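Heads up, one of the protein chains got dropped from this complex, but the rest are sitting where they should.
To keep things simple, chains are lettered A and B as they appear, and every chain counts its residues starting from 1.
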Amino acid sequence: MEPAWIALGLSLKVALWATAIDLVAGVAVGFALARYRFPGREMVDSILLLPMVLPPTVLGYYLLVVVGRRGWLGGWLERTFGIQLIFTWQGAVLAAAIVAFPFVCKSARAAFENVDVQFEQAARVLGLGAAAVFFRVTLPLAWRGILAGTLLAFARALGEFGATLMIAGSIPGKTQTLSIAVYDAVQAGQDELANGLVLLTSATCIAVLLLAGRLAPSRVPGRW
Amino acid sequence: MHVGVLSSRRMASVALAFVLAFASPVVFAAELTISAAASLGDAFRDIGRAFESAHPDTKVQLNFAASGALLQQIAKGAPVDVFASADEETMDRAEQQKLIRHGSRVDFAANALVVVVPRDAASSPKTLADLAATSIRRIAIGLPASVPAGRYARFALDKAKLWPAIEAKVIGAQSVRQGLDYVARGEVDAGFVYATDAALEVDKVRVAFVVPTDPPVRYPIAIVEGSGNLAAARGFVAFVASLAGQDTMARYGFGKP
Partner (left out) sequence: MKWDVRVARSMGHGANPFRLDVTFASDCERLVLYGPSGAGKSLTLKAMAGLLRPEEGRVVVDGSTLFDAAAGVDVAAGARRLGYVFQEYALFPHLTVRQNVAFGLDKGLRNPRRDAAAPAVDRWLATLELASLGHRYPDELSGGQRQRTALARALVADPRALLLDEPFAALDSGLRERLRAELGELQLRLALPIVLITHDAADVAAFAGEVITLDGGRVSGNGAAVSAPA
């Protein structure tokens, strides 16, 4: 079952990186959407939510075209830094991060919109700068909602398959995530391996759910 | 008596309409489902159309994927009538699993395995050994476990004792067509595909050299056990082996079996 553990390790690595990227980007963008009014704001919001509704293979195709060696982004990356993203675990991270981003962004925006601006105003009048207000008041009051979205994002990233399949290249240890390993095993008639992988994936997901339940702390008396 | 929008009559009609739409009505024409290896795509589409013209009461449904994937579908009970694979090994497995009708198997085409490079590549490898050069950084090969072209490639490389040297550069493709696409896009420096596939993307790839394969690349076709339309299935297999069928195969670059 060696290939199974390698695939699991890779899936976790890819999902964790993708979620970390989405957390930072999603919170920043969610905050901007919640607090600033600008023309075309709802249009931007809709575009950012697209990966949630686009078929994963469509996303995979876009990635291939844009990030591939001949694409405008991929070509530039290769010319400037010699980096190629297709067929690498970083490419898998990119695919997973894109499909999971809307989960964090949407929940972050909603969480921030639920924080009364008065708290932020009170903090400002008391002398705090924008960064301090964000970290001491806004974020502590919004983190639960953000966390919920982040866990969903992690689950989505862990299960990402369609887009990754198109740009991955099925390389064990580098791009053959659990989902792709299951697919390949089934295609090859390796039922025993497929069964093992499926059990492993299910166990991992259950563990993530349990951990998520633990992370949401019990109500402390006096807390809101 | 007031008949509202939600009258029981209306609802019954709506419900009936749903059921009829969902449970598609029985097709008047007989349906024939053909699962064929990815590389047979264009040739079999033509053959399918020609067969339908000759047999107006039959509708041909084509299903293309890597031969290994198709075998799994049939093994798990997919309602397929005819199976055409890109190598004998997959058909052997089908026979072992008692999935095809005894005696219906026949070879109908041959192909060549080639190495292709992107059309604008600076240099071309001339032999298998050249693939070990540092200028070739990535090579697309179909996953050997499910893609015959990949198996042929792996076999050839093993025979030439070159597999260890290039293993690190291999990008596994889900089918020979995906491998071809990778080369066409320039994502890989070389790829193992069939000569017939290379001919499809002449403007994006060029053939570097032909890979001697042993056994030679031969395509078998057979009737699937449990087919619901035996007569039409037999007719289709016969059509593929006929002059008309062989003509079409030749047009796409396939050799005689």
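As a working rule, a contact is a pair of C-beta atoms (placed from the backbone, for glycine too) under 8 Å apart; a residue touches a chain by one contact, two chains touch by 3 or more.
Every value quoted in this text rests on a predicted model; they were computed, and no experiment measured them.
Hidden chain, full complex: it touches shown chains A. Only one of the listed residues, A:A111, A:V137 or A:L197, touches the absent chain: A:V137. For chain A, the residues touching the chain absent from view are 116, 118-119, 121-129, 131-132, 135-137, 140-141, 222-224.
Here, only the chains that are shown with their structure count from here on.
Looking at the complex, you find that chain B touches chain A at residues 66, 68-69, 71-72, 75, 93, 138, 140, 143, 145-146, 170-174, 182, 185-187. Listed in rising order, the residues of chain A touching chain B in the complex are 64, 68-70, 86-87, 165, 169-171, 176, 184, 186-190.
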